[in-house]
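Heads up, one of the protein chains got dropped from this complex, but the rest are sitting where they should.
We call the chains A, B and C, going by the order they appear; numbering starts again at 1 in every chain.
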Amino acid sequence: MTIDTPPITAATQRRGTSTPATRVIGILTISMTIWLGVFGLVLSPADRDQGDAVRIMYVHVPSVWLAYLAFIVTALASGVHLFGRRHSLQADRVAGASAEIGVVFMAVTLVTGMLWGRITWGVYWQWDARLTTTALLFISYVGYLAVRGLEGTREQRARRSAIVGLFAVLEVPLVHWSVKLWRSLHQEATVLGTDLDVSLDGLMLFSLFVGVVAFTLLFVWLLLHRSRMLTMLDLSAESGLESALAQRRAEGGASA
Amino acid sequence: MSSSGRIQVARVVLSKDLRIERRSKVLTSQIIPFAVVTLVLFAFALDGDAILQRTAPGLVWIAMLFSSMIIVQRNFAVETSDGALDALRVAGADMSAVFWGKWLALVIQLLVLEVVLLIGAFVMYGIEFRGPGVVLLVTSSISATCGLSAVSTIYAGLASGVRGRESLLPLLVMPVASPVLIGATRAAEAAFGTGGTVVSEGWPWLGVLSVFAVVFSFGGSLAFGPLIDD
Amino acid sequence: MTNAGFILGSYALTFGSIVIFAWRTVKVGKRLSADLSDEDKPWL
Partner (left out) sequence: MEPHVHASGSPAVELRNAVALISDFPALAGLDLTVERGEIVMLTGPNGAGKTTLLRVCAGLTPIARGYGRVMGADVSIERDEVRRRVGMVAHSNGLYDELTVQENLEFWGALIGAGDDELHQAMSIMGLDGRLASVPVRGLSAGQRRRTAFAILVVRRAGLWLLDEPHAGLDSSARDEVDGILRKASAAGATVMLSSHELDRAQQLATREVRLAGGVVVGDER
């Protein structure tokens, strides 16, 4: 089987999914992340109540922010695909790329949250509204990615996953509301407050701010690269169509 | 298609599903025994009358959730085993009407199962029905069943005809259905007075369950066509 | 620093995941890029 490959120039190959813009964002992300490390681990003070454990917050809160941001982008892009006049496949790829990023950071959030919980509450897990909603949301988006992996045409994949993506968003307030109601009726289980019982002073707040900025930049960088990667994944299948058609017709000619 | 035409399609699909169930008796000969065995196994695992009485509402609803996965898979296997779903598509049947028909068929099957499970919990776990709790129990169970049925039907439709549907369906349904599990369990606890709860604590749950049922039934009727027919 | 293992572990986990995920994305992108002509890359 021969596949016609376009001429490969060294420049094309090296370029990959990056552009000047992503390189700038990348450099900004790296420098902000270094600052996050410096502020989070060195410059910011230990908390009065939590001690050094508060330092986990500087990676935990930005990751959960990034994950939720990613899922919001997935929902918006799903809506653009489903309700847009052109049923854009590019929107679908953005939705998929964003969900993949969200799932990775949701996993990071859950694990860092458990480590933090182990230090401050003495247990890894508590059934409070925020943790439970986060865990269920994580599983929902694992399901979303499973739906994207189903066989079928790109249009089918896009439509199915856009619908599942929108249902997953509908689910968030319902899950959160029900878990919250559940916990509020069972006061005995909420001895350990899971709110951020941290009094944030100036430098702590600033460290958190650095983390949020760093991760927002990181999200933009990852989304650009990842959606371009998914676009190429689709296109490389499509650009094979001409040769696949020729090959398919030759099959007919041979047996006629 | 006119709205009377839609109602006609939904009614025809509903009566067809129920007639198939009456003929094949899968619910009575397989699903109900499975659910009852689950209740018995819970009793072995959670050895102790006090624990069982305390957890009875939750166990009943977990058994419901698992059984509903099997019933809905069966309801869609009927459509796909001989290509009837394709035939429905070629015939241009209104898919949102098909959704309502299959949704109501599942609601009815689940309600039958629920009655059996509640009787089972009454006999085996020692729950007690209280006069004022009955209204709460009935209304919350119906709302929960409507919501659960909607979610299951949407995702069973999505998963029908793809490889690996048996494992995909629970992965998709379980997280979404978690408010139903929480709400139905808490409402049932309030209705039974489990752990000293009073009936009035159950009413907010009826709200959660009703909102869930409305959102996912109407969402499902809109989404079902595009999910199945693409 | 008290609980240094947990704290440094969280940082290592977070940054490690980011690096692995980003590196894989870029690497797959480069591999695919080699097989496609520039018209197929609307961002260029």
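Following the convention adopted for this analysis, a contact is a pair of C-beta atoms (placed from the backbone, for glycine too) under 8 Å apart; a residue touches a chain by one contact, two chains touch by 3 or more.
Computed from a prediction, not measured in an experiment: that's the story for all the values here.
S.K.: So which shown chains sit in contact with the chain we cannot see?
M.R.: A, B
S.K.: Can you work out which residue in B:G83, B:G164 or B:G195 touches the chain that's missing from view?
M.R.: In the full complex, the listed residue that touches the missing chain is B:G83.
S.K.: At which residues does chain A meet the chain that is not included here?
M.R.: Residues 151-153, 155, 237-238, 240-241, 244-245, 248-256 of chain A touch the chain that is not shown.
S.K.: Write the list of chain B residues that the hidden chain touches.
M.R.: Answer for chain B: residues 5, 8-9, 12, 16, 19-20, 23-24, 78, 81-84, 86-93 touch the chain left out.
Criterion: only the chains that are shown with their structure count from here on.
S.K.: Centroid from C-alpha atoms only, then distance chain B to chain C, rounded to Å. What do you get?
M.R.: Roughly 42 Å, centre to centre.
S.K.: On a C-alpha centroid basis, what's the spacing between chain A and chain B, in Å?
M.R.: Distance between chain centres: 32 Å.
S.K.: What residues of chain A sit close enough to touch chain C in their complex?
M.R.: Those in contact with chain C are residues 5-8, 12-19, 33, 37, 40-41, 51-53, 55-56, 59-60, 63, 101, 104-105, 107-108, 111-112, 115-116, 118-119, 218, 221-222, 224-226, 228-229, 231-233, 235-236, 239.
S.K.: Would you tell me which residues of chain C are touching chain A in their complex?
M.R.: 1-4, 6-11, 13-15, 17-18, 21-22, 25-26, 28-30, 32-38, 40-44
S.K.: With touch defined as at the start, can you tell me which chain A residues reach chain B in the complex?
M.R.: 82, 136-137, 139-140, 142-143, 146-147, 150-152, 155-156, 159-160, 163-164, 167-168, 170-171, 174-175, 177-179, 181-182, 185
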